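Right, one structure below, let's go through it.
Only a single protein chain was left out; the remaining protein chains are all shown in position.
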Amino acid sequence: MRIAMPVEFTSPSPANEVAENFARAQTFVICETESEKCEIVKNSAQNTTSGAGVKAAQIIIDQDADAVIARRIGENAFDIFKEAHLPVYKAEYVTVEENLAAFSRETLPLYVSPSPKGYRKRRGRPV
Amino acid sequence: MKTLAVLSGKGGTGKTTVANALIRLAGAKAYADCDVETPNLHLLSGAPPLREVFDYHGMDKAFIDDSLCTRCGLCEKHCRFHAVKREKRVYLIDSAACEGCGVCEYVCPADAITMRPSKDGEVCLHQNKDTFVTARLRPGAATSGLLVTDVKERLETRTKEPMAILDGPAGIGCPVIATLARVAMALLVAEPSVSGIGDLKRMAATAQGFGIPLAIIVNKHDMNASRTREIRRYANEEGLFFAGMIPYDKRVVEALDKGGSILDVPGKTSRAVRKVGGTVLREFDKETKMDESTTKKHGPQRKEG
Partner (left out) sequence: MNIAVLSGKGGAGKTFVAVNLTMVVPHALYVDADVEEPDGRFFFPADNLEAKDVTVGVPVVDPHLCTGCRKCVDFCRFHALSFINGAVRTFPKLCHACGGCMLVCPEGAITECRKPVGRIRAGRYFDHRLLFGELIPGEQTGVPVIEELLADIGEVEHAIIDCPPGAGCPVTACVQATDYCLVVMEPTRFGVHDFIATERLLKTLGKPYGVILNKSTSASTPGGQYCIDNALPVLARIPYDPAIASIHSEGKLVVEENEAQGHNFIDLRERLQKEVGR
């Protein structure tokens, strides 16, 4: 399986940290779970003015990735991955290696929506 | 970094005044002015010295090389933004109108049009023990949303502070949406008037989709007591946190003109601001703690080796 993660590094290393932001990360690391080989793909969406999420998701899909692990996922990218049947997992650990290990143990939670709709209502609080 | 954004919908309700007071009350060491069209926070006292200036580039803009132009007029015909102007026989791009779509470059049979980077503004980093980021958008430039994102990212990468306060732009358009992205809580500064309430509601509607808890304060509450009650009622019905009220005080304007803060105005005004500010900051603390307990954002710590 090919697993994609946003990172801020230009050479792959298991100690690389997963980037905070998906669409505006500097690069993506794509890891083969069988061979344990990793490659780096430049994120040309990083500095785009409009639709970075759409473009970044397109890059991942064109790389034939099978799954994505990210800290945060925007609405547009989420929609694209959903349509492409690419599962997006929440990065719960700091590094690429730790998250890959958790992925293999099947302990990473799956994103079911990009972010909750509507502002949070407060219940039973005096106003 | 957990951020608190100060917004309002309507302009001139006192966002910057309130943001400045919150920065002082919280002892915040990281803050930014996201009102990139009309930034003001740097005018108040205590802004750290300017350290670095970064150019901001928006969309590439079209450029016509007149020596290659065959005057066919296809660019003018296809541009939907009326950005191609003809002066006598020369075709020119009005860069204020150009949205950077690239259609003219595509249709030009003579390859006379190229898309080139255009400087649309600057991001200014101010730093001593505090980190303060502000920006200037070129007048008439579009794409201010990305400049806001740039400001926020500079702040996040230049400091490890756990909390930051953002002074937001007016309106509900793209700069506001860019400001709202990923903030932990938004404070809406409302004005007790029919228009203030109309704008407050539109602002709350815009915040939908961001899943951000909203708190409301009323500034200049004694200007109109019945509209203040209406805002309170609205907050109650919508489940927004009503944090308190600040009175109308002529001396605030004078204090700000001298580079001071609303906290420097003695008497009931600064007392009210301290009280409201304290309530807002306590609520912010509660929200950010709640956020941490429901999501394992940072996860278990790094393994050895």
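Brief remarks on what is shown
Going in written order, the chains are labelled A and B, and every chain counts its residues from 1.
Keep this in mind: a contact is a pair of C-beta atoms (placed from the backbone, for glycine too) under 8 Å apart; a residue touches a chain by one contact, two chains touch by 3 or more.
Small disclaimer: the values here were computed from a predicted structure and weren't measured.
Touching the chain that is not shown, out of B:His57, B:Arg202 or B:Lys275: B:Arg202 (per the contact rule at the top). For the chain left out of this panel, the touching residue among B:Ser144, B:Thr159, B:Thr179 or B:Thr288 is B:Ser144. Within the complete assembly, residues 9-13, 16, 37-38, 40, 43, 59-60, 78, 80-81, 96-97, 99-103, 106-107, 137, 139-142, 144-145, 169-174, 177, 191-196, 198-199, 202, 205-206, 208-209, 220, 223-224, 227, 248, 250, 253-254, 256-257, 259 of subunit B touch the chain that is not shown.
By the touch criterion stated above, the residues of subunit A touching the omitted chain are 45, 48-52, 54-55, 57-58, 61, 76, 80, 83-85.
In this section, only the chains that are shown with their structure count from here on.
One simple way to say how far apart two chains are is to compare their mean CA positions; for subunit A and subunit B this gives 27 Å. Subunit B contributes residues 58-59, 100, 143, 146, 149, 153, 156, 182, 204, 207-214, 232, 235-236, 238-242, 296-303 to its touches with subunit A in the complex. Remark: subunit A residues 20, 24, 49-50, 71-72, 75, 91-95, 97-98, 115-123, 125, 127 touch subunit B in the complex.
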